[in-house]
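Yeah, one chain of the complex is gone here, protein chain that is, but the others are all in their spots.
The block that comes next holds chain A.
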Amino acid sequence: MPVVETPVTLTPSDAGTSYAAMTDAEVHRIRNDFPILGSEVNGKPLVYLDSGATSQNPVSVLEAEQEFYEQRNAAVHRGAHTLAVDATDAYEDARTAVARFIGARTDELVWTSNATEGINLVAYAMSNAAAGRGGEAARRFAVGPGDSIVVTEMEHHANLIPWQELAARTGAELSFIPVDDDGALRLEDAASVITGSTRIVAFSHASNVLGTINPVRELVQLAQAVGALTLLDACQSVPHLPVDVKALDVDFLVFSGHKMLGPTGIGALYGRAELLNAMPPFLTGGSMITTVTMQGAEYLPSPNRFEAGTQRISQAVALGAAANYLTETGMQRIEEWETVLGARLVEGLTAIDGIRVLGPAAGLPRIGLAAFDVDGVHAHDVGQFLDDKGIAVRVGHHCAQPLHRRLGLTATTRASTYLYTTTDEVDTFLRAVAGVRPFFGAH
């Protein structure tokens, strides 16, 4: 198996900061915090290479949720009893922890069910603005005929379909920044897609299929130059590398808790405070209002404006614990570790006959994720073969049908790593993949 000597660093490390890089020995200690990683599948030790779909949970996250229910459970932001105050504190402390984790202010972090809901929240707020809701202050969110909504050809369905629907509801046009045959964003074409009529540019930070990191700075500059809003789908970046929303200078950013060691059912939307406070709400009801009459209502500022009804309190608390776990390990260190693993994946896969890896070639920057096609064997069969050996990977279109079609494929196999993935696991996976084509008689 190839040995990677030096990690490719995707972002400049903090000058003057010195710390020890992660090692397999440390990863083995980390794994002790994750009960599920000790399990067996089909009589073999589980090799979990599907963290890009959902990550596993450390004991501290599981305990945070249990502890909340055992000691602090109450409705938040209502009631004056002690438990209600404790529950509200836990809920808001978690918000502060997660906001800090991405460099946001506490009031700029809105809880959502997941990234999908975060994107829908913005898309529906924009069509509510188009319908005149939110008055003059919300005019900048309104889209209609003659306006364009820009996404890229590599988006996850979550960052595509809400915009298709917004375009259909409002008469705006949906435009695409193209990708080349290798799946890289054609930045040179972006300037002709992002024009004076563009109202919002929504794109992924890291691709869940290609593993590429997109040029956020360049795209944000193009959007800002024409006065368009920006929304970053950070599902595959926030869990895996240091993300600072202020440095990225995006208007909105979404991510999901379950991909960053947290529970399912919780995610977040970051938005610049002045935008969130001017934006009409999406879901409406209790807890998001100031004054209500039979005829109408006034709304609270962000983040409560966007958190109607009883919230995902225990999940938020657990996500706060997940953010703390990641911070203690160090996001820069995690990024570097996964860069090593990603490079090992790609180099190993590329060396196997009949394998086509999607996205950047070996030696180019990528996150710890590699999707690939096996010549003559369908992805579903590849996944079944690997599952028999205890190896969990994702197969299919990874919620990116248009991108697969663009690359001439219908389904691929994807291996994705996390801070608890060992180099041995990557090597076990690579050895197994080498056996796929012989088993199925592909030649």
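Miscellaneous remarks
We adopt the following convention: a residue touches a chain if its C-beta (ideal position, glycine included) is under 8 Å from a C-beta of that chain, and two chains touch if they have at least 3 such contacts; residues count from 1.
As a convention for this text, contacts and distances are computed from a predicted model.
When the listed names "Condensation domain-containing protein", "HTH-type transcriptional repressor YtrA", "SUF system NifU family Fe-S cluster assembly protein" or "ABC transporter ATP-binding protein" are checked against UniProt, the chain not shown comes out as "SUF system NifU family Fe-S cluster assembly protein". Note on the undisplayed chain: of the listed residues A:A125, A:V395, A:L419 or A:V433, the one touching it is A:V395.
Note that of A:A87, A:A379 or A:L430, the residue touching the chain absent from this view is A:A379. Chain A residues in contact with the hidden partner, per the touch definition given at the top, are 42, 377-381, 384-385, 388, 395-397, 401, 410-411, 439-441.
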